[in-house]
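A single protein chain has been omitted from the complex, and every remaining protein chain is retained in its original position.
Our next item is subunit A:
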Amino acid sequence: MDDNLELPTATPKPEASQDREEEEQSSGDEDQGPDWTKIPGLNVARPVIPKRGEKDFEPTAQGGSGLQRHVLDRSRSAMLEALKATRTISHKSVSHAIWYPQLKRAHVTVARGIHFSTMGHSVARASAESEGAKKVQKRLELLPEEALYLVERGAMYCWEPTDLPLHHTVHLDDMEGVPMSVQQAYAEMIGADELTLERYEVYAYLRRLGYVVTRTKPPSPEYPVPPPFPSVTRASASIVNRLLNTVTSFLSQFVRIFTGGRDWWRPICFSRWLHYNMSNKSLFKSLRFLPSGYDVPLHVQRAPEAPSTPYQIFYNLYKPSTPFKKTAPPLPDFSVVIVNARTTPMPTIAELTDLFGELPELPPPAPRKRMSFAQQKQASASAPQSKQTAPQGPAIQPWSFRRSLAWIWPLPQTNENAKSPARPTNPFPSLKTGKKMVVVAAVDAGTISFFRFGQGVFTEWPMA
């Protein structure tokens, strides 16, 4: 019964994880509006709030039957009651900050609550003392979007420094400034330091869901940045691998010399005596003679005087479960690009290639382990403890060539492979996620659509 009155939190509810792949693309719960009956906002004695029911397909032909009208009125009044309630916060848990328009930062004077474990950064500023000696002090400062988010939430009071004489008020006698209203905060902070309305909307939306959002390009030198992405390290080619590489390339060149270079009118030749192209596998392999993939140079000409592209990574996104340290942020889970959907078209391949150039390669997705029911129950019972060990699980698997040679030279068996040695790796999860991923948020007058652009890996997973 009390589940209805629970405060909404950012921690995800434990869900059965089967069939996630298909549900990922459907809109589902997220697109339906908030459940007005579950929002606590009523200070008065709570009236009976009806549970959310099934939606009727259409109004009855006679036009608004009594039952339908009654149900509609009930839901509407629940919504209006929830919206009418005043939002309050205890003065012991509210924070205070002063907004400096020239610096474009808000300096937090009183910090309360859990927000500041993931927001704000410390900056050393010289504070002028009355005697003339300058002291350098470190203080907590917020970016415009962080300050605006907290003000909008009602968790922070923002003040503006002023020269006007101030009255002393109860509880607020140590503030030096005039309070800013939310409208004033919006007016001042949107436009400050590269913060557009679209970027703020994406920031606020993701923060409300519980993600930690930081900027990729530090706006000032004191802004903490995550370590650079690890450079792409191909699986270390052992001596045997390199030897086999050279042998096969030598053989193909030999055949080519023998047949007089690639004849463009007959690109595939079959040689029965040399056993060349005499099986489906080798035939398909020799069919792949046209350039493809991202290793081939992209010759698209770019106009040198073109304005800088809006497709640059703006935010780093960390999942709520990632342990985040403000002073030493870890590697981001997602990289977000924000564009205005009405003025900016889709990214071109040149822009996408540039974006992919900055991003690391993702490890191939771990295969779904098939467990019996008893094992599943056991696994879910011990899931919280094993969450930390999960990220280290799937090691970087060696890519295509090494794997294709596995029939001669078996791959070193890892723990997971030892359990199911006969099962070949399923290519589809890897094909569907791609090698590198960038998230593009297209904001269309308030509606945000997120897309994941992944670098395709079809050349590495041939079907034959």
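In this section, contacts are C-beta pairs under 8 Å (C-beta built on N, C-alpha and C of every residue); 3 or more make two chains touch, one makes a residue touch a chain; residues count from 1.
To be clear about the criterion, contacts and distances are computed from a predicted model.
Asker: Quick one: the chain not pictured, UniProt calls it what, "3-methyl-2-oxobutanoate dehydrogenase (2-methylpropanoyl-transferring)", "RALBP1 associated Eps domain containing 1", "tRNA-splicing endonuclease subunit Sen2" or "Cell cycle control protein"?
Answerer: Missing chain, UniProt protein name: "tRNA-splicing endonuclease subunit Sen2".
Asker: Given the contact definition stated above, which residue among A:99, A:200, A:314 or A:453 touches the chain not shown here?
Answerer: Spelled out, the listed residue whose C-beta touches the missing chain is A:453.
Asker: Touching the hidden chain in the full complex, which residues of subunit A are there? Just list them.
Answerer: 10, 12, 22-26, 29-30, 56-57, 60, 65-68, 70, 205-206, 209-211, 264-268, 270, 272-273, 275, 278-280, 283-284, 287-294, 296, 298-301, 303, 319-321, 334, 341, 345-349, 352-353, 428, 431-434, 439, 442, 444, 449-456, 458-459, 462-464
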